[in-house]
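Here the complex is missing a single protein chain, while all its other protein chains stay put.
The chains carry the letters A, B and C, assigned in the order they are written, with residues numbered from 1 in each.
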Amino acid sequence: MDFYNIIFFLFALITIVSAFIVVTSRNIIYSGFSLLFTFFGVAGIYVLLGSDFIAVVQIMVYVGGILILILFGVMLTNKIVDVEIRTGASHMLPAAIGVGILFGALTAVMVFTGWKSEPGLVPQTTTVDIGKLLITDYVLIFELLAMLLLVALIGAATIARREKE
Amino acid sequence: MALKTETMVLNMGPQHPSTHGVLRLELELEGELIKKVIPHIGYLHRCFEKHAEAMQYNQVIPYTDRMDYLASMYNNFGYVIAVEKLMGIEVPERVQYIRLIMGELQRIASHLVALGTYGLDIGAFTPFLYLFRDREKILSLFEMTCGARLLYNYMWVGGLSHDIHPDFQRLTKEFINYFKPTIVELDSLLSYNKIFIERTANIGILPVDTAINYGVTGPMLRGSGIKFDLRRNDPYSIYNRFDFDIPVGKGLVGTVGDCWDRYYVRVREMEESLKILEQAIDNIPEGDVQSAIPKRIKPPKGTVYSRVETPRGELGYFIISDGSTNPFRVKVRAPSFVNLEVLGELCKGHLVADVIAILGSVDIVLGEVDR
Amino acid sequence: MYQYFYELLGSEILATLITAAVPLVNVLLAALIGVYLERKVSAHMQDRLGPMRTGWHGIFQTVADFIKMLQKEDAVSTEVDKKLYNLAPVLVFTGSFAAYAVIPFSSKVIGTEAEVGIFYLLAISSLVVAGILMAGWSSNNKYSLLGAMRSASQIISYEIPTAIVVLSMVMYTGTLSLDKMSQMQTAYFWNWNILGGAEFGFAKFLLIPFMIVGFIIIYISTLAEVNRTPFDIPEAESELVAGYFTEYCGMKWAMFMLSEYGNMFAVSGLVTILFFGGYQSPLGYFGDAIGVHWMIPFEQVFWFIAKGWFFVFVQMWLRWTLPRLRVDQLMSLCWKYLIPYAFVNLIIIGIITLL
Partner (left out) sequence: MKQYLKNTWDGIWTVLIGMKITFKHLFTPAVTIQYPDVKVPLPERVRNRLYVNIDDCIGCDQCSRACPVSCIEIETTKAIPGEDLGTTSNGKKKALWVTKFNIDIAKCCYCQLCVFPCPTECIYMTDVYEFAEYERENLVYKFSALTETEAVEKKANFEKFQAEKEAQKAAAAAKPKEEQKPVN
């Protein structure tokens, strides 16, 4: 097996196993920390795909921001740890049908798509291209998102302030 | 919508790096905000007062050493003054002078510990060691005089255990000259450091009326801006012969009565002590330091209350004599104990980190709090 | 470096392992020397001697410590969450170890010439945050939890001024790669970014004050990111005993320490690369002068390590000088002082660069 393949499967394994734990664990802290590994696995796969910028963003935003936020929330509400989370299976049949359809659809897409394959592609850095695209083609969306985040930030701050008084 | 929150109870101590011994503080927290502070004391209780009843008058002196172990000399001082008052002994001039010099040296030594550990509480490690280095010099002076570095048993009823060493005056003068620049260095390294000011200014403000209501004395009371010092207001020994100022908190960087003021009062007090030392060290009259020591210490029936200004505040001894060789009762008004009471008042609404800053500025010695 | 070993050994796996081992050795050495240096610096600043018994002037003190750590009983409290408790030091150490992958010790000694190097460096530090939170929570100790919370909020907050200053430097140099950044500041110290960069002209002199401001900001905020005094409140011993690693002992504790000292050198390296020419010599290369070109990488390694250790020394110097801030003051310093200054600085540097 190729060296890159080994690494790929390693990351895939990390992603899938930890994602499984996220869903099935009864301890919410465990779920939170497993999410960390899921994000890392995904970031690793991004790297293997040659999109290093996206990988780093993945780590920075999801691990450095969102995950820490989740963990903060969980830890500050200290009683939540003791709560038994209901993760037992219920409504097996409808769920099975729904998941089955989705799985079939995904498989069909994977099988019938004509994948472009370019052997021997040297990974090129994507940062410059992303930067250029963001500021030319997608500048409107970019700016709108920035506005949205700003509004959310101000909103959160306002609510938090009112709480204190 | 009001969020439902819970308070957290945090036990700070008795095993904690900065409770200055074995104090236990029960903190009720809301996040990191203090709702309530309950000090639990008694972990260092050694029954001083009960012990004293079983001892002869002079045997009590080594026990007084162990109350405020950072200012043992002054504890001796207070006790012997009380017994002398009870017996009506006039001590020789030489003894008076030596006692005063020792007392002021002890005040500097004690303040050095207080300031050093205060810096340590705030997180500055280096000033702590600089100050301890200087304190060692004072302890060496004591060791030269009476043979012990910490628990002196130096002042006896009616006299002193030893006369001063022939070199003592010279070395003390050397120390005074050495120590003056050190205070300047301390000021620039710690007192006026921006971070230190941020940590201590406007923290734990003790208003004058609260201070008086709680009976707070010493640098804490003076930090709140009241010029009250027993060396001036109720002079004992020969303090009324010397010229010195009583530094008070002025709120130079914050509000009057905050932690920084209490800290700074101590720094200035060291300077005043140096002033007293300079006046006294050259004028020690000749004489015999043991001439007035009674053969048997058997005070007449009666009671006495005598108070002195230790580095921590008003130390009072209340002694009841039943005419025998043992005191019938010795009650101590410990300044640390009284000053500690006000902690709950000071800490309200501050953060956990401030509790450390406030506790350090109160400057308690658990040996004295619990006795 | 990977390429070099690949060509030398012809095996991908071996080349990868060697390339990965170099940062590991760096981390271990950084910790080993760092702990010794910390002791000696603190001792001499406090008029003490410090370790004097193990070897000449206690030079083997850290080695002795390390052996002691290895021998220590691995005491685990019964009330801890064992899985996370054991995982946390590994995660923290991985975080600081991974940072070394992109640090160029010379033009040849670099783990990976990743184009997003500096970005990666900022991102990977979040792993440390997760590890710290994990340690604090799993210890089942209130002091640990408080310490972990403080630490996490502190690191996340101070990432912002760091990122802004890094951004201004990225804008100025036009690259995210640490190696390229170092290369741009060619040998001789007047070409360093702190003195306005390699391009000579009016803009160079205009930039100098803003570069110095940027340097001060990033130095302060990286100091906070590695939890050093005056920002060591997560492990403030006078308040929280030892913060998030109160409950740890033996080798696990040593791993936290290792990563702390590893991080110290890593952030010093970052500052060096951004402002002080990275591995470039301040006075030109000796190898160039005498025509022995293979010597240059070695000189570069020397200069990088010397500069890195100088900044580590300054960190220690600060630690043994200053008291520590309170948690809310720490935040207000970050949000009210560093971030506005950093933003203004960013805009000014941007304008100057455009001109």
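Basically, contacts are C-beta pairs under 8 Å (C-beta built on N, C-alpha and C of every residue); 3 or more make two chains touch, one makes a residue touch a chain.
Bear in mind that the values here come from a model prediction, so they are computed numbers and not experimental data.
Visitor: Can you list the shown chains that the absent chain is in touch with?
Guide: Taken over the complete structure, the missing chain's partners among displayed chains are B, C.
Visitor: Which of B:Thr19, B:Thr145 or B:Thr172 sits in contact with the chain that's absent?
Guide: Once the missing chain is taken into account, the touching residue is B:Thr145.
Visitor: Pick out which of B:Gln59, B:Gln169 or B:Gln279 touches the chain that's been left out of the picture.
Guide: Going through B:Gln59, B:Gln169 or B:Gln279 one by one, B:Gln59 is the residue touching the chain not shown.
Visitor: Of B:Arg24, B:His162, B:Arg241 or B:Lys275, which sits in contact with the chain we cannot see?
Guide: Answering carefully, the residue with contact to the hidden chain is B:His162.
Visitor: Even though one chain is hidden, which residues of chain B still touch it in the full complex?
Guide: Touching the missing chain: residues 55, 58-63, 65, 126, 130, 133, 136, 140, 143-148, 151, 153, 161-162, 165, 185, 188-190, 192-195.
Visitor: Please identify, in ascending order, the residues of chain C that touch the omitted chain?
Guide: Per the touch rule, chain C residues meeting the hidden chain are 41, 43-49, 52, 216, 317-318, 320-322, 337, 341.
FYI, only the chains that are shown with their structure count from here on.
Visitor: Roughly how far is chain A from chain B, going centre to centre by Cα mean, in whole Å?
Guide: It comes to 61 Å between the two C-alpha centres.
Visitor: Taking each chain's centre as its mean C-alpha position, how far apart are chain A and chain C in Å?
Guide: So the centre of chain A lies 28 Å away from the centre of chain C.
Visitor: Based only on mean CA positions, could you tell me how far chain B sits from chain C in angstrom?
Guide: 44
Visitor: So in the complex, which bits of chain B are touching chain C?
Guide: Touching chain C from chain B are residues 8, 10, 16-18, 32, 119-126, 129-130, 133, 189-190, 193, 195-196, 198-199, 351-354, 356.
Visitor: Flag every residue of chain C that touches chain B in the complex, lowest number first.
Guide: Residue positions touching the partner: 42, 45-48, 142, 146, 229-230, 232-233, 236-239, 241, 320-329.
Visitor: Touching chain A in the complex: which residues of chain C?
Guide: My answer: residues 12-13, 16, 81, 83-84, 87, 114-116, 119-120, 122-127, 129-130, 133-134, 137, 145, 148-149, 152-153, 156, 159, 176.
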